[in-house]
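Notes follow the structure.
Just one protein chain is left out here, and the rest sit where they should.
Let's look at chain A:
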Amino acid sequence: MSDATAPSPTAPTSSLLKQDDRTRRRNRAETRFRAYGMAAVIVGILALVLLLTSILSNGLSSFRQTFITFPVTLAEERLDPQGNRNPEEMARVTTFGYAPLLGQSFVEHVQSMGIETDLGPREMAAMISDEAPGQLRAMVLANPDIVGETITLELLAGGRIDGFFKGRVTMASAERDNNVSPEQLLLAEALREQGVMDTRFNWDFITAPDASGQRPEAAGLGVAILGSFYMMIVVLVLALPIGVAASIYLEEFAPKNRFTDLIEVNISNLAAVPSIVFGILGLAIFINFAGLPQSAPIVGGLVLTLMTLPTIIIATRASLRAVPPSIRSAALGLGASKMQSVFHHVLPLAAPGILTGTIIGLAQALGETAPLLLIGMVAFVREYPSAPPDGFFDPASALPVQVYNWTQRSDPAFVERASGAIIVLLVFLIFMNAVAILLRRRFERRW
């Protein structure tokens, strides 16, 4: 091919300094592929950013709420006509007995501050949330001795007033609104300058129960969070052991035959069944047949367990299969029983995968809405479920259902609250995923 004169280098058959056509084509193809990949990643990130900014901009304000601070005189003749401070008799005074008290004290306070307004007492009192009398009543009944005193209270402002401070309600929109007038907004503005009204962080959004459609300012996620939490406990306690036991049996012990093939195919199919079907199943079996109560976390948990099981089984089997067979042989060769080989060696190696699968399954279950609607979790629940185990049978709501519920309501303040609930849901999901990652790290480091 080339001259064989000894000391000088042979002439190259083709120069390495110049790319040939084939190499150039391959490089171009690679560059193109990188560009596509990057574009795909950017689209994904943009979608995520868009989603997050829209939810955050809509929902962050729901964690803040406007309060009115003023002294309230708890007139004895109104609240405790008998004068014996007996909570049972005082309970006969309904919230309608408390409302005028609040209104009167508020009007007096506004007048004492010397603020000019054209509003009549009724319209001024309407700026206080309808929820406030009920809250005051609960407070008085819990502590009857404060009757007769004048105490300074921080009470919720009405939803429209709150919306005004958050920019949702404007003078122009108030003109057209039956629930609020521009004069009320002017008064609110003046009261804020005086420090009587302020908008601050509101724990009640997270802890309080839901409120009716007319009182968005009082609606909270407490019952929904508790309900979701109870359901997650049910799912975890049932789905993890059942799923892992089933997977270990199928993967390590069951003979490979037609029957186990059939089971395998069906488990995969089960994972693809629309969740609403599980809801119908739950309604038919757990409520109509087994007679469990409606809207109870136990039923929701059972339905979600059915939904989560295939996910956990598939993830567990995959991670069991990923453990090298040589580990099993090593254990068996030493005279370990099959069970010892699985529990001492295979399962610890598969644990990170199992945990990840379980938490992904739980996260799916946490965000699931459709089956819960069918089993009545959409009901309006204002009572907290009691502590477990009884609480599993009490009516409760669930986070995603609460979101759905709030988006159905007419008052625009609920849009903000629905977005806020989504933020809470996302925080829980991120937390669960972080736990999954942490656990995985810890387990993996041990090997």
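To be clear about the criterion, a residue touches a chain if its C-beta (ideal position, glycine included) is under 8 Å from a C-beta of that chain, and two chains touch if they have at least 3 such contacts; residues count from 1.
What we mean here is this: contacts and distances are computed from a predicted model.
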item: Per UniProt, the name of the complex member that is left out, chosen from "Acyl carrier protein", "Phosphate ABC transporter ATP-binding protein", "Lactate utilization protein B/C" or "Light-independent protochlorophyllide reductase subunit N"; value: "Phosphate ABC transporter ATP-binding protein"
item: Selected from A:Ala29, A:Ala330, A:Ala379 or A:Val427 as touching the chain missing from the view; value: A:Ala330
item: Residue, one of A:Arg64, A:Arg85, A:His345 or A:Arg440, that touches the chain absent here; value: A:His345
item: Touch list for chain A against the chain that is not drawn; value: 256, 324, 326-338, 340, 344-345, 349, 447
